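The structure that follows is given in the form of structure tokens.
One protein chain omitted, others in place.
Residue numbering begins at 1 within each chain, and the chains themselves are lettered A, B and C in the order written.
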Amino acid sequence: MSSLPNPYLPSLARILEVVVETPDIKSFRVELCDEAARESFTFEPGQVAQLSVFGTGEATFVINSPPTRREYLQFSVMRVGEVTGRLHMLQAGDKLGLRGPLGNHFPYQDMRGKDVVFVAGGIGMAPLRTLLLFMLDNRGDYGRIRVVYGARGPANLCYRQEMEAMRDAGQIELILTVDQKSPDWAGQVGLVPNLLMELAPPADNCVAVTCGPPIMIRYTLAALEKLGFADENVVTTLERRMKCGVGLCGRCNVGGTLICVDGPVFTRAQLKALPDEF
Amino acid sequence: MSLVFLARENLPAWIGRLYQDMAVFAPMTINGVAAFRALGQDEIPDLSRIPASSPKAAVFPQTETLFTFTSRKHADDLSQVDIDLSYHLAEVPRVILGARPCDARGLKLMDPVFGGKVKDPYYLARRERTIIVSQACAMPDRACFCPGTGGGPYDPAGSDLLLLPVADGWLAQGLTEAGEKLLAQDLFTPAGDREPEAQSLKDKAEAYLAQAPDMRGAEQAFENLFKDEAFWDQATAGCVRCRICAYLCPACTCFNITDEESGLKGERIRTWDHCMSYMFTQEASGHNPRMQKAFRMRNRIGHKFCYYPQLHGGTVSCTGCGRCVRACPSGIDIRRIVESMKRKGA
Amino acid sequence: MSTIDLLREAIRAKLPDLDMVLAWGGDDPLRASPLFIRTESDLENLAAPHLYVSNLAVNLYSLRSKKIGLVVKGCDSRSVIQLLKEGLIARPSLYIFGLPCEGVVDAAKINREIPDAGRATGLAVRSGRVMVQTPENEHILDLDAVLADRCLRCRYPNPLIYDQLIGEAIPVGEIPDLYQDLDEFEALSLDARHDFWMETMRRCVRCYACRNACPLCVCKAHCVADSREPHWLTLETNVSQKWFFQVLHSMHLAGRCTECGECERACPMGLPILLMRRKLNREIRELFGYEAGLDLMTTPPLSTFSIEEENIAEREL
Partner (left out) sequence: MSVVDGKEPSVKELRIIGFLCNWCSYGGADTAGVSRFSQPTDLRIIRVPCSGRVTPLFVVKALMSGADGVLVSGCHPRDCHYSEGNLYARRRLEVLKRFLPTLGIEPERFEYIWVSASEGERWQTSVTAFTERIHALGPSPAVKVNRYDARLVAGGL
């Protein structure tokens, strides 16, 4: 073996707990098996890691527990493909591979002293959760925190109880919405960008952080522009098919920018400088 | 450095000696097509044709094992499984014999990809153990355009040893210590007055390529044409989305990673991938940022003539070897695409 | 008027009614490339007929939403018939220029014959001879030595389906032994045949040009070879994977393949992979008296059955 670090070799991790969030999303709470590695593992909110199910493959997920809470690393996984399908079959005690942290992170330093509005759809809440919890753990550094979060139906809202508890504790202002009316839902109905327009958070000294399906992001960015948010105050996190996660395999580029190492977090100002290929 | 002469009839003996100490990658011609392979004992390469494939597999194999994984179940509790991971880096020294100057440049283009900020230990282990013996191109063909990418048919860049063709053999020029070492053999004799002969072949080859279009400096034109879908549609019309251009390219490095398992054992493998494939950017969610082949071709051209040069001081990720041009079943010619891009996007 | 002039005028006349016309063009002296004619000025790039080597039918499926004009040789017309028969394309959106063909030259063969063929500047065919001009030499070859293999055993020099015939139909010559190469191959021992495929597949680079150049391979991104669920193939480039892919491809073409030879022509390694497809075709001919792409009405033999099979014996153990 060579003295070079091997960027492809995962560390072994153990699943501590599996939380069923929605019918197709599970959260996996894991820890690295090696104690020294566990102690020295550091990351920033918004960074991602590659999870391996050996024999099936690897896929990229954001670490959605904040670095301020070290008892486990949490990943929320929606079942959509081969790797996520196999991940959903795993249970507490099972082993998987973990490679990370990878990529850049949310510019939380630049957000200090500002109000923050989170705008999320579906599984897109997962990356924002990291930053949200991080801010709650440093609550004094940030102003008002508002969350607009939507999903197809009530059952598809991720972290619902957790966020409602934050609201009840007065830590955040929360608007939950679903796409279609349903008998078990008394809350808002409507698409996220529309609710955002209704909420109309003042753009002054405020940062918007958004993630969700591509179509939702597109309309959210348009809404934020109408609300007067400057491009550098709009932050999003992108997804691309990734393999290596370290900038070599060549598929996650947008122009000369690689989502896996230069991203996944970009401000709208940065996105505008990239070729239009999303 | 002084030149020495290797007679054509001494080539097999020389290869035989190299074979004692290292793996020899060289072009073999079968059914009229020369392709690089690891030679077996007593196999004699054909250096007369421009090889259809590049020798990049010697340092970046089409398939390689990144690591193996083995699951071990605990005898007393079968639900408890330990997983062992292990990997292996290449140890055997190797020589690429009969690379063309464009191939040697191809490796130089791959080096900053695999040896940049993130070091790829698999590539580097092979690369450090690789000696490149190139043969200068006395007979470039109509698909060749190396001068347009910054190279040339006699360009020594990237080679350890350069063989200059003469009528009955080669004049060998050591360019590095490793290359020089290979010459310390009784099979090589002083070059005498053969140098003018080699020089005249060189002049002819360079004159033949004088018309090669300049593929450099297209970054701005590419960016200007990025949104011109009609241009990319037309450039890609005949493409059947096969993988020839990427797999034969001495500079293409994109790869895939997949797992294969059988029972309790398996391996994670890395294989060449190809940007003209729909699957290349297909996301599990169903979203695909490069749905149409025109967008994929745009990315392919952009990568080679805009993004790579922007990161690497204007050097294009193309060596003008012409392999994609020769082998494209639809006759797509990358020179024509870049030329018209520069014209239209100026 | 020469054939190329007739063709040019025919296309010019129909072009206003069509989204585009597929023909052959380019400046390579040894082979023409697909030419997508959208405007009259594109007609200037038409190449000479003996270079019309590719089968343009490969483009039809992905262009099926457009109104397409297509130039076909006899062999190409069989692919069109097969695509129509399978319901993969529709006749009304197609206008076919039928081109009687005297054979096309195979650039790979010229490359094998002439060391400096890669430097060719011109090629002319005259009375059974091919002249290849290079900067240093003028080579003269027998046309028969460089005609594409499929031309040497051609039985359908005239298109079997067309809206308009360009020039006169060509009389069909003596029909040569169709499967001589296969007979020779099958005379080898079983081990030798096995070894042949091992050595052949060793050289395969798994570029899928054979699949993608095949006019009847229409699964495109959904090919089982690219799928992980089901997992027929891994991405390993070893002989077993590559060999299995060839068998898979051949099997999916059984009773459909018209032996246009595009798989073999597209192969950058010059691998004789048409042999497998031809073997299946011969067996299907012998068993069911069927050849693909000859008519629009008959059902492909593997999509149907007879209760009593004339040529299949009951099997017992």
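In the analysis below, a contact is a pair of C-beta atoms (placed from the backbone, for glycine too) under 8 Å apart; a residue touches a chain by one contact, two chains touch by 3 or more.
Bear in mind the structure is a predicted one, so any value in this text is a computation, not a measurement.
Interface note for the absent chain: among C:9, C:142 or C:283, the touching residue is C:283. Looking at C:198, C:219 or C:296, the residue that reaches the missing chain in the full complex is C:198.
Note on the undisplayed chain: of the listed residues C:13, C:124, C:219 or C:247, the one touching it is C:247.
Contact between subunit C and the unshown chain involves residues 182, 185-186, 190-198, 202, 232, 238-240, 243-244, 247-248, 250-251, 254, 275-276, 279-280, 283-284, 287-288, 301-302, 305-307, 309, 312, 315-317.
What we mean here is this: only the chains that are shown with their structure count from here on.
With centres defined by CA atoms alone, the chain at the far end from subunit A is C.
The distance from the centre of subunit A to the centre of subunit C, with each centre set as the mean of the Cα atoms, comes to 51 Å. Of all residues in subunit B, those that touch two or more other chains are 256, 258, 260, 282.
Within subunit C, contacts with two or more other chains are made by residues 228. For subunit C in complex with subunit B, the residues that touch the partner chain are 26, 28, 31-34, 36, 54, 58-59, 108-109, 111-112, 115-116, 118-121, 135, 202-203, 205-209, 211-213, 220-221, 226, 228, 234-238, 262, 265-266, 268-272. Within the complex, the subunit A residues that touch subunit B are 1-2, 4-10, 12, 52-59, 80-84, 93-95, 97, 213-214, 239-241, 243-244, 246-256, 261, 275-278. Listed in rising order, the residues of subunit B touching subunit A in the complex are 66-67, 69, 71, 79-83, 85, 87-89, 113-114, 116-121, 124-125, 223, 226-227, 253-261, 266, 268, 270, 273, 275, 280-285, 287, 289-290, 295, 299, 302-303, 306-308, 310-311.
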